[in-house]
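The full complex has more chains than appear here; those shown keep their coordinates.
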Amino acid sequence: MIHSTAIISPNATLGSNVTIGAFSIVHDHVVISDNTTIGNYCEIGLPSALAKKQSLKIGDNSVIRSHSVIYIGSDIGANFHSGHYVSIRENSLIGEHCQIGSRGDIQGDCEIGNYTKMHADVHIGKQSKIGNYVWLFPEVLLTNDPMPPSDTLLGVSIEDFAVLAAKVLVLPGVAIGKDAVVAAGTLVKDDIPEGKLVNGNPSKIMCDAKVLRMHDNPKIKAYPWRERFHRGYSESDIQSWFNEK
Amino acid sequence: MIHSTAIISPNATLGSNVTIGAFSIVHDHVVISDNTTIGNYCEIGLPSALAKKQSLKIGDNSVIRSHSVIYIGSDIGANFHSGHYVSIRENSLIGEHCQIGSRGDIQGDCEIGNYTKMHADVHIGKQSKIGNYVWLFPEVLLTNDPMPPSDTLLGVSIEDFAVLAAKVLVLPGVAIGKDAVVAAGTLVKDDIPEGKLVNGNPSKIMCDAKVLRMHDNPKIKAYPWRERFHRGYSESDIQSWFNEK
């Protein structure tokens, strides 16, 4: 399952049933766990002086699509799925069952929980902290420098179950609360309390997100989305959401 | 014209005078028509369980630039030109004489007419329907989920000759009329009637687009653009526009 054109370091560790695509490169001290597939033209474990540890682990049952670049120094949990052209810099912790769409960019020193899903072109600035079950839609951008250029890095934080719709821009250091919903195209300047809906440029708090109804069925509350949308989550996870509630 | 490092499936069909670049991959059941050029590091016909048919056709006289990825299951007409790093997912119908700029992303199940041109970084959500002679400028994003995350997909529709300028964001299900003009940076929430100019966040209808004059010559009406801009179109097309008018 290792393509004959792939270049695999003798110091890399490949689990059982691992697939490595054509023209891909796996560097030293990379661990690729069982049943994981690396597409073509990927470079995995790129050396970097900025890495706090000289190793990289990618969990089992993961799929990394073609033309992606992952630096040394991160940990990526099981059941990870990436699109094409994804780049992940050093020192990031990514939980299990996460997804990053094509051209996603994790710029380093980030923490991302479990089951967090990013559509295409999501760019996560250094030192961002993102919880579990978060959704980030296309072209969301999390920034980190409050007075650019400077040496200060104030990462964005996003709590569990929050939703950031397409082209949302979040300014440095903003904290987005649990179950918050940020409408498409919003420029988020201020912290968002739990469960609120915000929109606009600059952002304003509009209401509790739970007042929104589904587009095609006004009897169904749209948010918190976990009460109505369960595709891709395990039964035990879903059960835990309801127990919590 | 097939580079020695390219990997071509014996089940692919290449027309006459086809060029395949270095390190490129052509999968099973791909048909590449006469006089078409595939750049380097391209992956053409990527298998997918989401494809409604297990084949891909790329029309003649096309150019697909380096590092592009096209999935199985689409049909791309003749005289297609793509930039670099372009990705096209399954089940899309793309007409003749279309262009997609670098990093363009057609996310699947889309219909795109003839002579539609996209600049760099245009991202077309699933189930979008785009007519003929449409212009999409850099970083235009067409979305499709009205209450994200959900299982509902409401694609955007765009009629012939419409123009969407840079960084325009179109919300799910919006219908953009023939000859409409959307100014740069607009967030389009509502349908746009034929021939109207809209701008702002959120979008407002400003006026008929035909009242605009050219920047460097106020005697010339700027829109409909087909009355003044003919580069890249055939004589018979141009004649048909005037006959229609």
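We just call them A and B in the order they show up, numbering each chain from 1.
The rule is short, and it goes like this: a residue touches a chain if its C-beta (ideal position, glycine included) is under 8 Å from a C-beta of that chain, and two chains touch if they have at least 3 such contacts.
Computed from a predicted structure; not experimentally measured.
Asks: With 2 copies in place, how many does the full complex contain?
Replies: Oligomeric count for the entire complex in this file: 3 copies.
Simple rule for what comes next: only the chains that are shown with their structure count from here on.
Asks: Could you work out how far the Cα centre of chain A sits from that of chain B, in whole Å?
Replies: Roughly 28 Å separates the two chain centres.
Asks: Quick check on the complex: what are the chain A residues that touch chain B?
Replies: Where chain A meets chain B, its residues are 5, 22-23, 40-41, 66-67, 84-85, 102-103, 117, 120-121, 135, 137-139, 163, 165-167, 184-185, 200-201, 212, 214-216, 222-223, 225, 228-229, 231.
Asks: Mind listing the chain B positions that touch chain A in their complex?
Replies: Touch list, chain B to chain A: 5, 7, 23, 25, 41, 43, 46, 67, 69, 85, 87, 103, 105, 107, 123, 125, 139, 141, 143, 145-152, 154, 167, 169, 171, 187, 201.
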